[in-house]
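Omission of a single protein chain aside, the complex is shown with its protein chains in their original locations.
Note that the chains are named A, B and C in the order they appear, and that numbering of residues resets to 1 at the start of each chain.
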Amino acid sequence: MASNFEPRIVVFACNWCSYAGMDLAGTSRMLYPANLRVVRLMCSGRLEPEHILYAFKAGADGVLVTGCHPGDCHYISGNYKTRKRIRLLEQLLAQFGLEKERLRLEWISASEGEIFTRVAKEFTEKIRALGPSSLKQEKMFAPLISARAAGGGGD
Amino acid sequence: MEKKDRVVTIQPITRLEGHGKISIFLDDKGDVEDAYYQVVEFRGFERFCQGRPVEELPLITPRICGVCPWAHHMASAKAVDAVYHVEPPPAGRKLRELAYNAFYVHDHGAVFYALSAPDFVVGPTAPRAERNVLGIMAKVGKELVKNILAARLEATRILETLGGRAVHPAMTVPGGVGKPITEEQRKELEQRAAKIVELGKLTLKIFDDVILKNKEYVDLIIGDIYLHKTYYMGLVDEKGKVNFYDGKLRVMAPDGKIVAEFNSSDYLNYIAEHVEPWSYLKFPYLKSVGWKGLRDGADSGVYRVGPLGRLNVSNGFATPLAQEAYEKFVSVLGKPAHATLGFHWARVIEIMAAAEAALELARDPEIASKEVRRVPTATPDEGVGVVEAPRGVLIHHYKTNSEGLVEKLNLIVATVNNNAGINLSVKKAAQSLIKNWQVNDGLLNMVEMAFRAYDPCLACGTHALLGQMPLEVNIYDSKKHLYRQIKRG
Amino acid sequence: MGKPRVAIVLGSTCAGCDYSLLDLGPTVLDVLANVELVYWPTGADFKLSDLESVPDGSVDLTLYEGAITNSDNEELAKLVRRKSKAVIAYGSCACFGGIPGLANVSIADDIMKTAYIGTWSTDNKRSILPQPLSKVDSKHLVLPVTYDTIRALDQVIPVEYYMPGCPPPLSYIEQALVAALSGKLPPPGHVFASERSLCDECKRTKEKKNLTAIKRFHEIIPDSQRCLLEQGILCMGPATRGGCKAPCVDNNIPCRGCMGPTPEALDQGAKMLSALASILALDQETGVSEDRLIPLIQQLKDPLGTFYRFGLPKSMFRRVIPRR
Partner (left out) sequence: MVEELKVGVYVCHCGVNIASVVNVKAVIEYASTLSNVEVAKDYPFMCSDPGQNMIIEDIKAKGLNRIVVASCSPRMHEPTFRRALERAGLNPYLLEMANIREHCSWVHEKQPQEATEKAKDLVAAAVAKVRMMKPLETVKMPAVKRALVIGGGVAGIRAALDIANSGFEVYLVEKKPSIGGNMARLDKTFPTLDCSQCILTPMMVEAAQHPNIKLLTYSEVQSIDGSVGNFTVKILKKPRYVNEALCTGCGICEQKCPYTVPSEFNLGLGKRKVIYFEFPQAVPLKPVLDRDNCVYFKKGTCRACEKFCPAKAIDYTQKPQEITIDVGAIILATGYGLYDVKTKMPEYRYGPSKNVVTGLELERLTSATGPTKGAILRPSDKKEPKNVTIVLCVGSRDEKHLDYCCRFGCVAGIKHAYYIISHIPDAKVTICYTDIRAFGKGYEDFYARIRSSDNVQFIRGRPMEILEDSNGSLYFDVFDQNTNRLMRLTPDLVVLETGVVPDPSFEQIATVLKCSRGPDGFALELHPKLRPTETSVDGVFIAGVVQGPKDIPDTVAQAGAAAASAIALLARGEVESVANVASVNQDLCSGCGVCEPVCPFTAIVLEARNGGRVAKVEATKCKGCGACAAACPSGAMTQLGFEGKQLIPQIEVLARAR
């Protein structure tokens, strides 16, 4: 039942901007849904598409990738790499048939606790509305044959 | 009075590239009431090639069959050329043809020595443990077999030089081939081609000595068990000679009349495919005659392709040694030759023809030209590519969007063309060989020989892959209770 | 010890792997002389009953060729597992699903309809599809069940070794057979291929990896000396195991990844995707705005079919999500 469905959301954050922004949300006692779980990296540029696919495979209903605003990367250009990778990954995920809304890229600066809080709320609601990710349903991988159209049959 | 329903199943049908089974139904007298030759697997390249960039298909479709990957590589390449409206420059085309002829030797050679020969060299009713390459070795001696394998390796090397790999090549690109060859490579290819010409001669001689000089076999070949009067189809060049790579499709009626000759791109006006729920293989037939069920004769649309088909529809070969052998073939089997086992003979003649053609091309200095491809400029749309696969006519037909992404495709594969023919041959052989519960290993093998003649490549047929099941004769009562079982071996 | 007992069995395959064994030439005879072939239907007149009749665990080495696309394949896989001490996933299909694994972009029903109803030449007004069980004037004919999701061998049975390649390079077959003959098979999990990616053995010269555009290989005539990727042609070589000696790349045709992912990769496609995105417009990346980035990325026409050409069933997601 979608009503009691609680989305699982994995967040990837860079240490310098977005993770700090999330810390700020905390120190400012801003409230957001408890559905998010953060993986801390030094730079969003470390994040591999492989990790995102893994998160979905492991059961994430949504993945939120965050990094410094363009121009602000602590390592100069990591976030530009991330942007290119995510945009290309989106093309691939579309072919895999995964709803594009399940993967989101946001720039969060160290001072944008409020923006993160807003994004966290929006994203959680978006995923809640989408329902559980089909990748969770083991039956998707079941080798069984789908019901055939009789199509005339034998006689 | 309940009618008993009994079935003999032969699975797997061994020594062919593919996956099929024969179900033979006995009536209550123990005679064959009906026999079905089923292809039991399926993949569906027609579906998963959709959405792929069309220039990738010559790299994907060869995986339909690991035995004749070059046939799919070339048919696909020609279809893609057509889609992009680009023609290879002379050197590009000749390199393709050189590779393709070398491939014929490579494929036919393997088929004859590893798959067909045992039936004759070792003997159709010999214990099956001996009916294999080792059995042949025992008969003709290890040295000869070694030489044959070594000679065939020359064809392998030619394919490796031109396609990178002998199995699943990466050679063609839209408008030609990926890479030119050097003059040094051409010389090397020429030497190798000369060696496969020798293999061609040797093979003709072996066929002569072992089979044609053996009355028992000749009777078997021309005898009624393996005879079918059907239509035939094949590619011929402007002189009406056999051409494996290109030409027009010619159709010959059972009485030898040429009833159609058309550009391969018009195939849809002449060929349609019938579907049966009990086989993964479709049944193509001539539209002009129509599908009349699994029957032979002039009023049934059933036609046959492959070595026999090619020799029947053509006026022979462009090269001397092959032409000479062709004439002997006609003198023995007539024209058109309806003897199914004639496939074997036609096959060894084609080894000769392919080897000779390969040598001619390898001697042509132009193949070392640097201009081997043209970059397409036109907007891609639709195209058909047809070649003679070793097992017969092979059609690739692609339609793309303006970006060259495949929207729809159609594949009519050699063995599929022969599907109805194979069914006819199997049923007829079974009926004449199995009588009054007489079902034994030797007889069943002779039933298998009926289709082994076609060398049906079921991998191609279903664009699907092999599988295995036990061979046994199961006799059921009408309630499907097994009350008798004959296991081979 | 006596001759090693070897079986070569065929699942869903084009037969190219074991057909390529003939390209060993005369060596084949030595192999045949030195091993006891328990089962090899392509080469000799074996029936499955022969394999069924040998004691469990009595086959020293089984080469399983092909993917698992139907119930027959699955039964056979389970049978050889029972009979064999060691099983090699032989060829890309057995290792990763191979080209037939591309069928995981769809489901069996859809694929059937496309092939038996949708094609131009098919005359099938009654929309007949092949059926697992069908009756032809009172006679019952059976076909195996085709699965919706194609699987690699080790997704059905445990596998000791892997020999990728479409077909596998013959040198590795020789390696494996020699090991079997000497009774010195490597530790389980061994992959008969290079540990490094194809670039290690690719002869092309490499300069700076900075792609200003992605080109399809029919669009340009590449410099045959320089790295194809650096010329904008997507080559899977960097993300693909070596061992094949790069015959395709040598012919100016980009690698499509048949040797499979490298040892550290969880997902061959994702690895290549990340590498490609990283070096795309590298020099202008700070300047390239979103709206200019997307068209640049969309020059890659078919990410899924390119990144997972031979390995969709072993990709992280294993298949495209079926539309329900």
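Keep this in mind: a contact is a pair of C-beta atoms (placed from the backbone, for glycine too) under 8 Å apart; a residue touches a chain by one contact, two chains touch by 3 or more.
All values derive from a computational prediction rather than experimental measurement.
Participant: Tell me the shown chains the invisible chain touches, ordered by label.
Facilitator: A, C
Participant: Can you work out which residue in C:R5, C:R151 or C:K271 touches the chain that's missing from view?
Facilitator: Result: among the candidates, C:K271 touches the missing chain.
Participant: Among C:P41, C:P130, C:P164 or C:G242, single out the residue that touches the unshown chain.
Facilitator: Counting the whole complex, the residue in contact with the absent chain is C:G242.
Participant: Mind listing the chain C residues that contact the chain we can't see here?
Facilitator: 195-201, 206, 208-210, 227, 229, 237-239, 242, 262-266, 271-272, 274-275, 278-279, 282
Participant: Spell out the interface residues on chain A facing the chain that's missing from view.
Facilitator: 6, 8, 10, 15-16, 19-20, 22-23, 25-27, 29-32, 34, 37-43, 45-48, 50-51, 54-56, 58-60, 71-78, 81, 85, 117
By our rule, only the chains that are shown with their structure count from here on.
Participant: How many angstrom lie between the CA centroids of chain B and chain C, rounded to a whole number?
Facilitator: So the centre of chain B lies 25 Å away from the centre of chain C.
Participant: Averaging over Cα atoms per chain, report the distance between chain A and chain C in Å.
Facilitator: So the centre of chain A lies 31 Å away from the centre of chain C.
Participant: Among the residues of chain A, pick out those that touch two or more other chains and give their numbers.
Facilitator: 151-154 - these are the residues of chain A that touch more than one other chain.
Participant: Find every residue in chain C that makes contact with two or more other chains and list them.
Facilitator: Within chain C, the residues that touch at least two other chains are 105, 112, 128-129, 131, 134, 136, 141, 146, 302.
Participant: Touching chain A in the complex: which residues of chain C?
Facilitator: 68, 74, 105, 107-109, 112-113, 117, 126-129, 131-136, 141, 145-149, 151, 265-267, 269-271, 273-274, 276-278, 280-281, 285-286, 290, 293-294, 297-298, 300, 302-304, 307, 316-324
Participant: Which bits of chain A are touching chain C when the two form their complex?
Facilitator: Against chain C, the touching part of chain A is residues 48-50, 53-54, 56-57, 70-71, 77, 80-81, 83-85, 87-89, 91-92, 95-98, 134-135, 140-149, 151-155.
Participant: Name, in rising order, each residue of chain C that touches chain B in their complex.
Facilitator: Checking each residue of chain C against chain B gives 9-17, 19-20, 22-23, 25-26, 28-29, 32, 41-50, 52, 66-67, 69-70, 72-73, 76, 93, 98-100, 102-103, 105-106, 110-112, 114-116, 118-124, 128-131, 134, 136, 138-141, 143-144, 146, 166-167, 216-221, 224, 247-248, 250-253, 256, 301-302, 305-306, 309.
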